[in-house]
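Worksheet for the structure shown next.
Here the complex is missing a single protein chain, while all its other protein chains stay put.
Our next item is chain A:
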Amino acid sequence: MTTDPLVLYGQSFASRLLLGTARYPSPAVLQAAVQRARPAMVTASLRRQGINATNAGNSFWELLKSLAVPVLPNTAGCHSVQEAVTTAQMAREVFDTPWIKLEVIGDDYTLQPDTQQTVEAAAILIKYGFQVLPYCTEDLVQCQRLIDVGCQAVMPWAAPIGTGRGPMNPYALQLLRERLNVPLLVDAGLGLPSHAAQVMEWGFDGVLLNTAVALSQDPVAMAGAFADAVAAGRAARLAGAMEQHSSAQPSTPVLGTPFWHHDKAQA
């Protein structure tokens, strides 16, 4: 185990990257991407089975088991507290896990979370014994309310789901890090490994992403690139960045500069 694990609800993870399983070109590419990234968790969801269901659902289940990575079920598509709580209960039975990525959508166009209902659903799920990772906005007060009801980590978006735009509100995201003492994971909106490195440098504890890997030209290579970027950003955060200056400061020693430079300066 790493000496710098991601700790969520008392459980340690060697990686600080959580990876989604949707939108890959094929199950084989998904499998290879997960093997390359070695994420802390992979996300999954639940949907209806039709009459005389095909074995498509089963093949994903078999793939998921073969990955040997903890599963983080989500409540994607839920628009109310009741839907989210019921979906979480169903997910706990299917995946045999207390983990839940709580999503309660308030606006279908932006997929912006419903701040009020997310807090209400989180409070119920915490009481039911779930380990809730709530998808939320970068709103400081909403994040604080989620913590107040028992969430031991929060997951603000960087930008709307699937946009790949990177952090849209750097000020608010950095403010969250200043003000909150729980693990913070950026969930949604990242498009580039540099976005992931950026938020890790700001002090975020991890990132959750899906589309940026799945819809890249080479998802397996991009999965590796994101894993490296998350690790680099974290290492930089721990190392501590230099102080910025407004004027140039020579990095090469000035003492002992050869005479011709002086001649040029005087010319």
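Quick note on the criterion: a contact is a pair of C-beta atoms (placed from the backbone, for glycine too) under 8 Å apart; a residue touches a chain by one contact, two chains touch by 3 or more; residues count from 1.
Assume contacts and distances are computed from a predicted model.
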Inset, instruction - For the chain that's not shown, choose its UniProt protein name out of "4Fe-4S dicluster domain-containing protein", "Phosphoribosylformylglycinamidine synthase subunit PurQ", "ABC transporter substrate-binding protein" or "Sulfur carrier protein ThiS". - result: "Sulfur carrier protein ThiS"
Legend entry - Of A:Thr2, A:Ser66, A:Thr86 or A:Thr257, the one touching the omitted chain in the full complex: A:Thr86
Inset, instruction - Check each of A:Leu17, A:Ala40 or A:Ala76 against the chain that is not shown and name the one that touches it. - result: A:Ala76
Inset, instruction - Out of A:Leu30, A:Val119, A:Cys136 or A:Leu173, point to the residue that touches the absent chain in the complete complex. - result: A:Leu30
Legend entry - Residues of chain A in contact with the chain not shown: 20-24, 30, 43-53, 55, 57-58, 60-61, 64, 73-74, 76, 82-83, 86-87, 89-91, 93-95, 161-162, 188, 210-211
